[in-house]
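Shown here is a partial selection of chains from the complex, left in place.
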Amino acid sequence: MKHGARNDIPAEVIEIKRGGVMAQVTVRLKGTDYRMSSVMTLDSLSELELKEGSEVHVLAKAVNVLLVKP
Amino acid sequence: MKHGARNDIPAEVIEIKRGGVMAQVTVRLKGTDYRMSSVMTLDSLSELELKEGSEVHVLAKAVNVLLVKP
Amino acid sequence: MKHGARNDIPAEVIEIKRGGVMAQVTVRLKGTDYRMSSVMTLDSLSELELKEGSEVHVLAKAVNVLLVKP
């Protein structure tokens, strides 16, 4: 599959938290200690069949990425 | 500074492209070969005084991060 | 590929406008007269190799979809 998102990084699911309609999935970028979180609906979570250890790709549209200076 | 974004990774600016009102800034995540792009206004670019080699942090709200399965 | 976006609709590219760093791609949802636009970087556009007539899928995270009442 090809997509229009500039940012695509392999990662591994390390934690899943479930709420009433939303879930928070934390991943670790492959070969690093960097963590990122993704919030999605529980419906998306079950369609993706994610669990701890699942291999995923992290995608974010460039317009939604913010750069800050320390 | 503290912020409400779950995702915050140190990075280095490796390329800047300028358009009419927008700019695309590509960074490399520190200690990795992973690249991400951020699109911002030229105004933001000049306020941030970004140039190649600038050290930045990459921020994305968890709700704007998409996970895909290969 | 499986993804964490609730919204995924087949469409056909009907127009592409190119700017300095960004492009606007207008699609028609398959079997309808509904049109949607996607703004992406020129880099993404060329990676996707989009042109008029290309078949694509439209994706939007549910959190970025707004409902209004007439």
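Each chain gets a letter, A, B and C, in the order it is written, and its residues are counted from 1.
Following the convention adopted for this analysis, contacts are C-beta pairs under 8 Å (C-beta built on N, C-alpha and C of every residue); 3 or more make two chains touch, one makes a residue touch a chain.
None of the values given here were measured: they were computed from a predicted structure.
Here 3 copies of the chain are placed, and the complete complex recorded in this file has 6 of them.
One rule holds in what follows: only the chains that are shown with their structure count from here on.
Inter-chain centre distance (chain B to chain C, centres taken as mean C-alpha positions): 23 Å. Averaging C-alpha coordinates per chain places the centre of chain A 21 Å away from that of chain C. Contact of a single residue of chain C with at least two other chains is seen at positions 1-5, 41, 43, 59, 61, 63.
Touching chain B in their complex are the following residues of chain A: 1, 3, 5-7, 9, 11, 13, 24-27, 29, 31-32, 34-40, 48-50, 54-70. Of all the residues in chain A, the ones that touch chain C in their complex are 1-6, 25, 38-41, 43-45, 47-49, 59, 61-63. Residues of chain B touching chain C in their complex: 17-20, 22-24, 37, 39, 63-64, 66-70.
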